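Up next is chain A:
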Amino acid sequence: MLDYVTSYLRSNTTPGQAGNLLWAFIYIILIFLGLSVAVIAMNWLERKILAHMQVRLGPMRVGPHGLLQPIADAIKLLIKEDIMPAEADKSVFWIAPVLIVITAFTTFIVVPFGPTHAVTDMNIGVLFMLGVSSLSVLGVVMAGWASNSHYPLIGALRSSAQMVSYEIAMGLAVVAAVLMTSLHGIGLYGVAHGAVGDGTLSMIDIVKAQQDQHAWFIFKFFPLGLIAFFIFAVAMIAETNRAPFDLPEAESELTAGFHTEYSGFRWSLFFLAEYSAMIAVSAIAVTLWLGGWLRPFPTWLTGETWDLVFSLFPAATFLLLALIAIVGTLRMPKHPYFRVQTLGLAGFAAVLALIGILLLLPPVRDRIQDIYWFSLKVAGFMYLYIWYRGTFPRYRFDQLMRVG
Partner candidate 1 sequence: MTPVATPFFFYLLSGLALLGGVLVITRKNAVHSALALILTLLALAGLYLMLYAPFVAGVQIILYAGGIMVLFLFVIMLVSIEKSQREEQFNKQWIGGVVGAVGLGALFVRVFVRSKALHDLAGMPLAQLPEQSNTQEIAVYLYGNYMLAFEIASLLLLVAIIGAVVMAKKRI
Partner candidate 2 sequence: MVPITTLHYLIVAAGLFVLGVVGVLTRRNVVIVLMSIELILNAVNLNLVAFSRMWGLHGQVFAIFVITDAAAEAAVGLGILIAFFRNKETVNVDEVDLLKW
């Protein structure tokens, strides 16, 4: 039994390839936990970053600097009354958010956090992710239909038309990246002499191809890699119904689009699925164009010292965050009303510092590298999402469809 557990640790394939059920389950549970933490963090980050972009402060009251705001939101959503419209189709109304959440979470089976850190490595990985995210259109249509009211119906039709038309753009951009995996070139202008049958759709092999060709695909055949990446980046924002393509769910236009009639826990499922889908398509973009788990400059800055420097980045990030939290603690008003918040923020800073110090230890440092770089790039994409929401005005629907 112990052998079963430890023999996987020494292998160099994903649990799916090795047929190891226990580690596959462990990875799935880790993905669930990680996604939940990421969605909660995204909620807080979105409100704070949008607020700071609009020169205001955002949530400050609930915890120190609003850190407990997402938890308060979650509690509120859980204790809200569950309303179902009278004429609604009960089974379809129930199943629509469940379907959307299932499709949003199933895409994470093939997302590679490292060369062996994926639940499984299907050799049609990219095709699988695109296909399962196209199933979310079904959930949207069902949600709009089951609500039996015209605002959700129009919102659902618009949203699904938008998602379907931008799927084509995403697919073509993905094809461009997949074609680049079959090269064996060197440097920025790869020489095309790959053999027949060298390209691959598997996510892990795409990152390995980038490692092989010593170039992230975004820089390949400059500027063509950049154009493909740009097309995918725009299409993925339209696919997930986020600003500036969020007409179907804009509050001033259509109440709330297809999830108008949902309240409480069901609405939180839609919310969870939307942010998970954002993370999933960002993961596709990072894997295909930005080199997945590879650290920056993997072949220009080689050698022991550079490896050491880059391996200190995870610890440095957490220690920097801890430093910011400590500065925030020191700047809190010195009034007895703020005592609890100051203590809370100091505790948060201590936790961050502890994690940072933990990441300095050599055994942890070596293993956490790949996951860290992947998460950092995906976090960059999340910041871009929030930035676009704060900056761009909304597209009108016919303009949106014309762009698609």
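Rule of thumb we're sticking to: contacts are C-beta pairs under 8 Å (C-beta built on N, C-alpha and C of every residue); 3 or more make two chains touch, one makes a residue touch a chain; residues count from 1.
Per the selection procedure, all candidates are chains of the complex that A comes from, given by their letters.
Note that the structure is a prediction, hence the values are computed from the model and not measured.
Engineer: Of the candidates 1 or 2, report the single one touching chain A in this complex.
Structural biologist: 1
Engineer: Where on chain A does candidate 1 make contact in their complex?
Structural biologist: Where chain A meets candidate 1, its residues are 16-17, 19, 21, 89, 91-92, 95, 122-124, 127-128, 130-132, 134-135, 137-138, 141-142, 145, 153, 157, 160, 164, 196-197, 199, 201.
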